[in-house]
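A single structure is presented below for examination.
The complex appears here minus one protein chain, its other protein chains still in place.
Let's turn to chain A:
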Amino acid sequence: MKDFWTRFRFNRGAVIGLVILAVVIATAIAAPFIFPTSPWKMVQRPFLPPLTQNGLPLGTDALGRDVLAGLAHGAYVSLLVGLVSTVVALAIGVPVGALAGYFVGRVDDALMRFTEFFQTIPSFALAIVLLAIFQPSLTFVIIAIAIVSWPPVARLVRGEVLSLRTREFVEAATLQGLGNAQIILRHILPNALPPIIVLASLMVAQAILLESSLSFLGLGDPNIMSWGYMIGAARTVIRTAWWLSFLPGMAILLTVLALNLIGEGLNDALNPRLTRKSE
C-alpha cells in the first residue's frame, strides 16, 4: 500500500486530480448543510451577475435561483450518477468478460457477438433512445448510462482473463481440483483488477459527461438540479448571461479532468512495470 502511494504521488498530475476530486466530493457531501433550502428556490431577481450581491457570490439564473447552490447540489448528482452507473456497468461487464475469456469457444463467441451488438451502436445515440423509451428519471438515466458503457469493460476483462487463464498458477489451481467459479473469482479476477480500476476511474468521468450531455438535451430528470441541466437551461441566454453556462461547464471540466488525471496516476501506480514515455 505504501509502495502504491509512493508511486501514485510520483505523478504530480494525479495528486492535483485527487485534490480537485476531494474538493468536489466535500462539496457534494456538504451541499445539504451549506444550502439547506432547495436549489430550485427562487431567491432573488433573475440574471444577477456573479459578485454583485452579498450571499449570492455566483449570481442567479433565469428564474432567480442561486447558482452556487445549484453547483453544490449538482456536484452530488454528478458524482452519484458517475459512481453508481460505473458500478452497474462493472457488474454487467466484468462477468460477461470473465466468462467469455475463461470458457473461450462458443461461450466466448456468443458473449462477444452480444457485446459487439452494443458496440456497433454509438453509445450516446443509444442512451438517447433508451431514455426516450423510458421515463427520464434519475434511476433510468443511471441505467441508460450503465447499459451503454459496459461493453469496453467486458472486452478488457476478456482480454485479461484470456492471458491469465494459461498461466501456471491457474493450471495449479485446476490441478488442486478447484471449481471454475472459484478459479475465476479467487485467482484470475484479483490479478486482472489493476486495469479494471484504471478503466473504472475513466468511466466515472465518462458517465459524468454522458449525464451532462443528456441533461443538456433535456433528457435528464427534470426534478434534479445537475450541471448538465444548468448548462442546458442557460444555453439560450449564453450571449446575455454567459456565466450561467460557464460556471457549471467549468465544474464538469475540472471534475472530469481530475478523474482522468487520477486514472493515469492509478495506471502508473498499479502497473509499475510499464514505464511511461514521458518519464
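Structural remarks
Convention: a residue touches a chain if its C-beta (ideal position, glycine included) is under 8 Å from a C-beta of that chain, and two chains touch if they have at least 3 such contacts; residues count from 1.
Convention: contacts and distances are computed from a predicted model.
Per its UniProt entry, the chain excluded from the display bears the name "ABC transporter substrate-binding protein", taken from "ABC transporter substrate-binding protein", "Na(+)-translocating NADH-quinone reductase subunit D", "DsbE family thiol:disulfide interchange protein" or "ABC-type multidrug transport system, ATPase component".
In the complete complex, the hidden chain is touched by one of A:Leu79, A:Ala233, A:Ala251 or A:Ala269, namely A:Ala233.
The residue touching the chain not shown here, chosen from A:Arg12, A:Lys41 or A:Arg167, is A:Lys41.
Set against the missing chain, the residues A:Gly82, A:Pro136 or A:Pro151 yield one that touches it, A:Pro136. From the set A:Ala22, A:Ala62 or A:Ala91, the residue in touch with the chain omitted from the display is A:Ala62, counting the whole complex. Listed by residue number, the positions of chain A touching the unshown chain are 38, 40-42, 46, 62-64, 135-136, 218, 222-223, 233, 236-237, 239-240.
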